[in-house]
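Have a look at the structure below before the remarks.
Every protein chain but one is kept in place in this view of the complex.
Letters A, B, C and D name the chains as they come in the text, with residue numbers starting at 1 for each one.
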Amino acid sequence: MKATRAVSRILSAYEGETPGVKAKLHSILMAGKLGGTGRMIILPVDQGFEHGPARSFAPNPAGYDPHYHYQLAIDAGLNAYAAPLGPLEAGADTFAGAIPTILKVNSANSLLSGTAGKDQAITASVDDALRLGCAAIGFTIYPGSDCSLDMFEEIVEMRREAASVGVATVIWSYPRGEGVTKEGELAIDVGAYAAHMAALLGAHIVKVKLTTDHVMQPEAQKVYKEKGIDVSTLAARVKHVVDSCFGGRRLVVFSGGAAKGADAVFDDARAIRDGGGNGSIIGRNSFQRSREDALEMLGKLIDIYRGKA
Amino acid sequence: MKATRAVSRILSAYEGETPGVKAKLHSILMAGKLGGTGRMIILPVDQGFEHGPARSFAPNPAGYDPHYHYQLAIDAGLNAYAAPLGPLEAGADTFAGAIPTILKVNSANSLLSGTAGKDQAITASVDDALRLGCAAIGFTIYPGSDCSLDMFEEIVEMRREAASVGVATVIWSYPRGEGVTKEGELAIDVGAYAAHMAALLGAHIVKVKLTTDHVMQPEAQKVYKEKGIDVSTLAARVKHVVDSCFGGRRLVVFSGGAAKGADAVFDDARAIRDGGGNGSIIGRNSFQRSREDALEMLGKLIDIYRGKA
Amino acid sequence: MKATRAVSRILSAYEGETPGVKAKLHSILMAGKLGGTGRMIILPVDQGFEHGPARSFAPNPAGYDPHYHYQLAIDAGLNAYAAPLGPLEAGADTFAGAIPTILKVNSANSLLSGTAGKDQAITASVDDALRLGCAAIGFTIYPGSDCSLDMFEEIVEMRREAASVGVATVIWSYPRGEGVTKEGELAIDVGAYAAHMAALLGAHIVKVKLTTDHVMQPEAQKVYKEKGIDVSTLAARVKHVVDSCFGGRRLVVFSGGAAKGADAVFDDARAIRDGGGNGSIIGRNSFQRSREDALEMLGKLIDIYRGKA
Amino acid sequence: MKATRAVSRILSAYEGETPGVKAKLHSILMAGKLGGTGRMIILPVDQGFEHGPARSFAPNPAGYDPHYHYQLAIDAGLNAYAAPLGPLEAGADTFAGAIPTILKVNSANSLLSGTAGKDQAITASVDDALRLGCAAIGFTIYPGSDCSLDMFEEIVEMRREAASVGVATVIWSYPRGEGVTKEGELAIDVGAYAAHMAALLGAHIVKVKLTTDHVMQPEAQKVYKEKGIDVSTLAARVKHVVDSCFGGRRLVVFSGGAAKGADAVFDDARAIRDGGGNGSIIGRNSFQRSREDALEMLGKLIDIYRGKA
Partner (left out) sequence: MKATRAVSRILSAYEGETPGVKAKLHSILMAGKLGGTGRMIILPVDQGFEHGPARSFAPNPAGYDPHYHYQLAIDAGLNAYAAPLGPLEAGADTFAGAIPTILKVNSANSLLSGTAGKDQAITASVDDALRLGCAAIGFTIYPGSDCSLDMFEEIVEMRREAASVGVATVIWSYPRGEGVTKEGELAIDVGAYAAHMAALLGAHIVKVKLTTDHVMQPEAQKVYKEKGIDVSTLAARVKHVVDSCFGGRRLVVFSGGAAKGADAVFDDARAIRDGGGNGSIIGRNSFQRSREDALEMLGKLIDIYRGKA
């Protein structure tokens, strides 16, 4: 499918990149009901690794089966489905070509003790992504963690390998660890910094959390105040984060966090849209609802991103 | 031998996998007296590494000789024999082709001090598995250990190498270490989580312990209670663990633990069978009995899995 | 463009080096308004990594966009533009060939806690430099840090790889960490030592900070006093640092530090020039000013280095 | 030379092994005055690394010269000479083919502090063994040390590489470190366990120390008592250790320890012989005696192993 003007403009900003990677970004941007708009919604299902199977899937037991998520993402008209190695191996054949997939290549888990450091294990490879026909790899970094320099080095190497074989890279940039306070994990200065670092590391798609208006770093507080950076609304904060990704030259999507009411989800999406963000990555808020509720909610989200709601 | 319908259905769930790996899973599932049923019994003899030779073999000194175990597994009609490098090198020629073998590629030992961390050494390779004609490699992970992320990375790499040359992977997933209480090692939430992680990491066969009805993680306690997950019986807990492995799309076998009375072994097997588990991996309870007793017990276990006892 | 006599003399000192590397040094030394003089001004924009986007770019928001910096460096007639992976990937095509670029291949960030050690992550590779058409890689070492031996080993390996494919190496040598006091970070003995180590490690261009007349190491204090090493003026200290780089056989440039008044910047440049340094690397003092102010300031700096101011 | 029946029987137990490795074991087993008996005496000279040159060679200064040891082993009719890289490089040409050699590929030293951990450095490679024409590599593991898992991984990799090019592997298995008490280093349960682990790791020849009748591990004490394992005599303990190496399917040799009276050496050898051990590895007790005394003592040892004394 020929790229729309919006998609062409986005792709042209990836100046140093191979045609193979651009083709994969194209496939994500042109998929689903938001195809061609430059906006996207991604379904990520890696919460089983992070929180365990019962906490993830007991609210809607159909979700124990990886096929359920493939089908949900396809039926809802989403842009991509992201998951660890195992679930993709359980559906890659049945759903081959039906929707772009993102292989999550590192993973955390909540059985890990507090003494283990804030880190993730590399649990899949670029070769796996190729074998399973994935459009991209997904990798989490923890800016602020004492393990973060190692994580940066890991994704830089995997990104290079992926790009060389025409696979795109999504970086989940989630501040946490020794250098970040609990409140700071969602602070606007920290979130913009985390997004900026993901872009500096070469992410093709930057994935961050929505932030509060808290500013954590004392040196930053001074600048935000003196320069009058607007962080008063969610949309303004989205805009600041998007600016921090090379003035809008990189795709930025925002995650929704824990399950919550549908209205809150919709409000978030409007702010992402109005602030110039490229979309939502929405897991527990979709697959922990019943299939009917999830389809309805995702349909409304698509309408919001299309400017119809 | 052509796969039975039960085996074909099982193999079809490994969508992303090479024909070589499926052929090896086929060889295990079609071997022995349970061949074709989708159930299996595996004889593992790596206790000498974990507990030392006397504690393992003095109860039945014939077991000092690796040939004894090969012959026992063959005569009992089991599906596979699992052991570290040395014992397989002592019998691989004599018993070539007589029974599928699983090379245990990492190993713990009880001479290790408490300060060394809960970890295992990699003690064999995929090349060894190929050279010795093994159907699979076996690897232990310790979810909850501060070494667990490294262990995850090790098995992910070895699994990838093994699969690329047509060797299947069995993951022993045993929670222990800094993130898990003593009681929690056998908790149902932890056990289901451990099984789920093994599946996420790409295990072709998941091997876990039978669990108690204890729920360790506070966040999990809430979910188990609210969602009314049935953990009241051993069979119900087996079912929950099997559900946690992609809703039954992965083979799950359960280990028996320390030597105990035959009736307890039989009760365990019935629960595994009734909960939808794929079988038992049974070491000390077989080779620490006399050959005659072991053959009788294993025969009865086979009957149980065939639904005849 | 044929090298001037000044440039030829400089290049001839790199006796063990490949023609490929010399061609890259030639391209930097012959570029811009200082081309052929043996002096240079480099625009580095990696402060977003080190201090975050707002602290770096809010003073002049045009700088959120990497294209801004490319254009500024070109329009000002500088010798090179240095940046991390992401920004070069956002402009490498648009500005291909327009100005020599330096890929900063390791990076620090200020979200890192005090317990993490003074270290940087390797965030790009020699392959990236080749793909993006860069003239050189840039690497920071922290002499005095307990991580410094590892950093030395990293740059030695990267330099070797870079040189083998005709890419030059710039080493940022910034003393800090367990072995250096706060005052010592800018001490003349420490700065000369840091520059000397960069040269010993094989840097083609040594980049250090201007120093104070403080002497940190007690053994050094004795020598500086006994031998009457002149450290009384900035120019004298520049000369001592240049001497410490093989008696002037290596290119040495000095960084400007935090934003300050234009007169201070000019005074620094005169001292660098008079002490025999090869030029300035000037980031925040240029891109945090408005484009007009920056162009004016850089024009005056060029005049200074040309001996006209 | 065609293998005797005793040697053929021994070699047939190495079922998974390459003909190249078997040829090397054959060369050791058929060499010297014990050639063909299935028994062997090896001269190891790595004490200079472990204890320093004066403590090793001052008692018989001729031993400073590596040629002395080659000649002693040859003239005494031993099966092999084992040494680190340097000494073999000092004699490999002069004595090429004259006696099988074993290259010790890791080494400890007594200048190491107590805080360094019980570990050894890898000080030679399989390539060195090939270049120097060695029959085997020798590697020490320290079961019970917090470094032991790493040591296991090292030897497993080196063994695999060695076997792939037809070089055999001898594992020195010496319990020590955090998990073992001082008395436990020579305990029978620990020694049998250490020998068993060496066999599990794939050693072609297991080398351990003679043990006391102490049983260190509480769990083991129970088993030794209940099952009535005979550890009352040195010969009985040798037998138990040999049993622990796959019921006698692996070659097991015993080291003599510090220099002592000749009668004690002879008593040890008789116990090894009577317990079914394959021989002695005897260093300081031979080369710290005068050449005449050493030859006489080694001659008597050979007689003992031949059943003539």
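Note that a contact is a pair of C-beta atoms (placed from the backbone, for glycine too) under 8 Å apart; a residue touches a chain by one contact, two chains touch by 3 or more.
Values in this document were obtained by computation on a predicted structure and should not be read as measured data.
> Which displayed chains make contact with the chain that has been left out?
C, D
> Looking beyond the chains shown, say which of C:81, C:152, C:254 or C:287 touches the absent one.
Answering carefully, the residue with contact to the hidden chain is C:152.
> Which listed residue (D:1, D:23, D:54 or D:264) would be found touching the missing chain in the intact complex?
Going through D:1, D:23, D:54 or D:264 one by one, D:54 is the residue touching the chain not shown.
> Tell me, which residues in subunit C touch the chain that this view leaves out?
Its contact residues with the unshown chain are 13-17, 143-144, 146, 148-150, 152-153, 156-157, 160, 175, 177-180, 189-190, 192-194, 196-197, 199-203, 217, 219-220, 223-224, 227, 229, 240, 243-244, 246-247, 249-250.
> State which residues belonging to subunit D touch the missing partner chain.
With respect to the unshown chain, the touching residues of subunit D are 48-49, 51-55, 58-59, 61, 64-66, 84-94, 107, 109-113, 115-116, 119-125, 127-128, 131-132.
Convention: only the chains that are shown with their structure count from here on.
> Suppose a student superposes the Cα atoms of subunit A on subunit D; what rotation angle should they report, nearest 5 degrees?
With C-alpha atoms aligned, the rotation comes to 145 degrees.
> Centroid of subunit A to centroid of subunit B, CA atoms only: how many Å?
36
> Residues of subunit A that contact two or more other chains, please.
In subunit A, nothing touches at least two other chains.
> Which two-chain combinations touch?
Result of the pairwise touch check is A-B, A-C, B-D.
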